[in-house]
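These notes are about the structure you will find just below.
Every protein chain of the complex appears in place save one, which is left out.
Showing chain A:
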Amino acid sequence: MSLNAILAQTMLGLSQGVFYAMLSLGLAIIFGLLNVINFAHGALYMLGAFVALIGYSYLGPWLGQPDWHMGFWTALVVSPLLVGGLGMLIERFLLRRLYDFDHIYGLLLTFGIALILQGLFANYFNISGTPYPGQPESLSGIVNLGFMYFPKYRLFAILFSIVVCFATWFVIERTSLGAVLRAGVENPKLVEAFGINVPRMVTLTFGFGVALAALAGVLAAPIYSVSPLMGADLIITVFAVVVIGGMGSILGAIVTGLMLGLVQGLTQAVYPPAANTVIFFIMVVVLLIRPAGLFGKVV
């Protein structure tokens, strides 16, 4: 295989990996503070994409303004806010009641929410997907990277996601706001005893993790078609990514997501039939050798 082909597959793998990274980052943040494995994460990613689609294609006609569209850039802001807000309501009124019980209840609740959301959208939208026509003019077309021609939008999605991921990492690991969060992960009772409103922090954190999923959903909309099951398909792989990276590590979630996207892309070039299974194969190997994950701490 030529160097150019490898580089080309690297770019394709990366454009998949950034979605793994954004989703597993949100899961890791939520798991760290809430100890909840958010099974609704994929459904909320799907919801994020649908907010963009509905805003562009349906909202105008519904309101009697067939020519009005909510643009891509607006969706990039509005969708995470809306879906993050929904996440905060879910945390405040449903999840919060379960913290005193076994983890399995949080998992069941979020799994149920995922099924409800998917069922709801499958009722009104085509399961095989609806294309999102709102990709901005400025990002259409292709760029010459030297070794390949690459869709401009995909390049934007890669760079944008990486910036979002590392900005999140920076805020959590390097600022005083993040210090409160890290302390809350370690000993929430003591943080509260210092006078910090931990329940509110938990709500905001859940909202933020969910908003990241919605943001990924908006970014995915122009690339993949928007479908009620788009999250369900992706989230299984993302959970494998999380298992490989180790639960609760911020940097681990980002790096593992990007890395496994690359591995998947390269496998696609070398032996295409294995591309969809390679991540699960790695998961098995990692579980055998390092059960806590590559970046997880052995308890």
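Quick note on the criterion: a residue touches a chain if its C-beta (ideal position, glycine included) is under 8 Å from a C-beta of that chain, and two chains touch if they have at least 3 such contacts; residues count from 1.
The rule we apply is simple: contacts and distances are computed from a predicted model.
The unshown chain of the complex is recorded in UniProt as "Histidinol dehydrogenase", chosen from "Nitrogenase molybdenum-iron protein, alpha and beta chains", "Aspartyl/glutamyl-tRNA(Asn/Gln) amidotransferase subunit C", "Histidinol dehydrogenase" or "Simple sugar transport system ATP-binding protein".
Within the full complex, the residue among A:Gln65, A:Ser140, A:Asn197 or A:Asn276 touching the omitted chain is A:Asn197. Note that of A:Val180, A:Leu204 or A:Val278, the residue touching the chain absent from this view is A:Val180.
Counting over the whole complex, chain A has residues 176, 179-180, 182-183, 185-187, 189-199 touching the chain that is not drawn.
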